[in-house]
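Below is a structure I'd like to ask you about.
Our next item is chain A:
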Amino acid sequence: MIEQLLSDLSFFKPELTLVVTFLTAILTDLVFRRSPVVVAAVCLAGFALTGIFILGQNGEEALIFGNMLTVDAFAVFFKVLITLSAILVLVFSLSSAELNTPGRSLGEYYSLLVALTLGMILMAGATNLLMIYLAIELSSMTSYILTGYTREAPDSSEASLKYVIYGGLSSGIMLYGISILYGLTGTLDLYQLNQVLATGDINDFTLLIAGVFTMVGFGYKISAVPFHFWTPDVYEGAPITITAFLSVASKAAGFAVFIRFLKVAFVDAGAGEVAGGFWTMLQGFDWPLMVAIVSVLTMTLGNLVALWQDNMKRLLAYSSIAHAGYLLMGVVVMGNEGTAAVLIYFIAYLFMNLGAFYVVMLIANKTGSEDVEDYRGLAARAPFLSLSLSLFLISLTGLPPTVGFIGKLYLFAALLNSGWIWLAVVGGINTVISLYYYVKVFRNMYLREDEEKKGRIEVGAAQLATLVVLLVPIILFFFYFPPIVEFAQASIRIFGTP
Partner candidate 1 sequence: MDLFDIVFYCFALIAVGSAVVVVFSRNIMYAAFALLFAFFGIAGLYVLLQADFLAVTQILIYIGGILVLMLFGVMLTNRVVDVDIKTGTLQIVPAAILAAVVGGSLSGVFYSTWSTVSGTPSDVATTTPAIGEMLMTSYILPFEIASIILLVALIGAAMIARRKT
Partner candidate 2 sequence: MEFFIISVIKIVIVLLIILTVVANLVYVERKVSAAIQNRIGPNRVGPWGLLQSPADVLKLFIKEDIVPSTANPFIHSLAPVISISVALVTFAVVPFGGSVELFGHQVKLMIADVNIGVLYILALTSLGVYGVTLSGWSSNNKYSLLGGLRAAAQLISYELSLGLSIIGVVMISGSLELDRIVEMQSGFQWNAFLTPIGFITFIVASFAETNRLPFDLPEAEPELVGGYHTEYSGMKFGTFFLAEYANMITASSLIVTLFLGGWQFPFLETFGLPAMMATVVQVLTFVTKVAFVLFFFIWIRWTIPRFRYDQLMNLGWKVMLPLALVNLVITGGLILAGLF
């Protein structure tokens, strides 16, 4: 047993690195109390090392620590995604005026960012319900604290409190669902769960209840309707960097754990490969229909409510709810093509959403406002920022010439190939609706004049460089998308499933 555990450690290097980084960051903070940049550097180095180890896991497959965690292509994909966004968010944080106020100690901020990343990375690989719950709890707990980090801002504390209450409720419900699942099957291990479910000797109604309850936890993480209530307030109240991180990485981790849960536990493992890459779902629970309903609700509500928003963070919050709906469309397909589409969309989403939040942050740094009305005449004051924001928003809408178009293209293709025509139509209508509120921002920036002429908004060279790093993939991957598509298609392999 001990030898087994020790040899498992070699598959655990990324997570181990993060743990060490977390502890080192706390200690570093004790020594360099006055200069949080040192802590940030430690964390950045830790993230970089983690990234290297994750890339080293490419092609490896293993089930480690008594079937608690798995390393496979699917996990590696999400780990890469999460680590990349963690690095970007860390870089954002360095230039955030909101965070870098005099007198605030940022040591804990950076170390908690590492812990948050650890929680999400564990979510990407967890194959045991106990581990899934703990990973979700680790990332939630850390998110609560980080959301309330700017305590003097009243809406930050409010957001944190709301987050805690909704989080506590949904994790309680999820735990209840897990306990019923355990009562039904006598196991927490997803693979054994699958075996027990395959015998068909299970009370269907109870399974439905347990499944719905467990899904509450996932739905809360990806902010799917009706578990989305926390999203706007938390996204508005949290520091923008954290909002950006939550909207991308947290959602990615939520999707990773949800897809894995579905595929490992509810797909008939004995059925083997089916033509077209569709999964053979076990009888007893109509997962596709349920996910489809949630998906429709999520994107429609997200888009409709976004129309009325006049705060940029709130607008992006509702837009991210809508995107969760789009992504769920890929899950509905329950097949390899759909999963690949989700992964492709996530690559696009990473750059465009982080980019949009980054520009909002840079503007708020100078103007102190996140109000859409205050974006009037911005094109004259900050031409490059306006151009970038427009590109990110176009990409979020899913129009060419941006990577968002590629993402949407693959999603809709997967839907149409699998016969979910009505869902594709709803998705299309939603995309059109979303165009309206993105254009509203665009119109304010370019077509409307600011009555009181304010000076230009200058941005430092480092910030510009970061912005360019985010902009390049948006355009590049539109014209040259085979690499991301191939990467995504290679990454749908989930350990122990057909």
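Operating definition for what follows: a residue touches a chain if its C-beta (ideal position, glycine included) is under 8 Å from a C-beta of that chain, and two chains touch if they have at least 3 such contacts; residues count from 1.
The candidates came about this way: all candidates are chains of the complex that A comes from, given by their letters.
Note that this is a predicted model, so its numbers are computed, not measured.
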Touch-positive candidate for chain A in this complex, from 1 or 2: 1
Of chain A, residues touching candidate 1 in the complex: 1-2, 5, 19, 22, 26, 65-66, 68-69, 103-105, 108, 111-112, 115, 118, 122, 128, 130-131, 134-135, 137-138, 141-142, 144-145, 148-149, 151-152, 176, 180, 183-184, 186, 202-203, 205-206, 209-210
